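Below are the structure tokens for one structure; questions will follow.
As you look at this complex, bear in mind that one protein chain is not there, while each of the others sits in place.
What follows is chain A.
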């Protein structure tokens, strides 16, 4: 894109700057639009599973429902409770949403279509998704109200518990791919299953890790069955209880942006990213970004499906699953996978 802006008569620095900003907006705005529609898809999927119709009044098939909701919250009054720490109270949703957007800077949508192709892209995503816990804790603390406070404690403990096993799962994937760069991780999956399938999920050693990663990503984004932070019967609306207007909506937007990020990570790490599912030439005629979006949406459908069918965990069960099952399991798999790779002399992608 830099060349295009240079052809308009800018010097290189300005052309680069404008191109980068354009790239950022090309990620951020479609992402927000995607979040609006993904919320609608979510509601439609739950409705279909419950044999209901779901939103169908605003616009054709309810397509404008999310925008009506958005307009409604936009026009609402922003309530800042008198007991709250006002500065932190306002900063908390800003941090949540900023972090949720910024994680997308390193996601490769297709071959070479990535804003910042840094060599530790996956590490950056891990780091920035750890930061999202700050928005939650600050909201719970600053609200100075019981439900948000308890919810924030739960959310913090839950997110950091599952982050541990996510870290070890990422080590397993990186051991196999030999790189932290997301583009190279996707390339390492080309023709992985005996030259037929593009993706690590076909690998018997990595498939259990994918299952653990999928469940951990449900826990990390506080989705059902791990939505204890927003357990309505216990904690009202969780850490968002005292929020209103767009500050409240930012938590929703950030949450769904994080869910989409986790779906994209499932796609990138285990299901071959923008590569077609089968390594067969005619399938490469379809642009890579279509495959990427289709796979991401498929995982989002799985998230909704889980939401509509699985009952909520108890908190002690949640902690038991994270610390006593997933953590030992992922530790053992780091041992097994690295041992297998050493024994067979397979050292990542030579490219």
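Annotations
Here, a residue touches a chain if its C-beta (ideal position, glycine included) is under 8 Å from a C-beta of that chain, and two chains touch if they have at least 3 such contacts; residues count from 1.
The rule is short, and it goes like this: contacts and distances are computed from a predicted model.
For the chain that is left out, the UniProt protein name among "Spermidine/putrescine transport system substrate-binding protein", "3-isopropylmalate dehydratase", "3-methylmercaptopropionyl-CoA dehydrogenase" or "NADH-quinone oxidoreductase subunit A" is "NADH-quinone oxidoreductase subunit A".
Contact with the omitted chain, checked across A:109, A:149 or A:303, is made by A:149.
Per the touch definition above, the residue from A:47, A:88 or A:246 contacting the chain not shown is A:246. Of A:4, A:74, A:284 or A:305, it is A:74 that touches the chain left out of the display. The missing chain, though absent from the display, is touched by one residue of A:35, A:175 or A:262; that residue is A:175. The chain not displayed touches chain A at residues 20-21, 23-25, 27-28, 73-84, 90, 93-95, 97-99, 101-102, 104-106, 115-119, 123-124, 141, 143-147, 149-150, 153, 156-157, 160-161, 163-164, 167-168, 171, 174-175, 178-180, 236, 241-242, 245-247, 249-250, 315-316, 319-320, 323-324, 327-328, 331, 334-335, 338-339, 341-342, 347-348.
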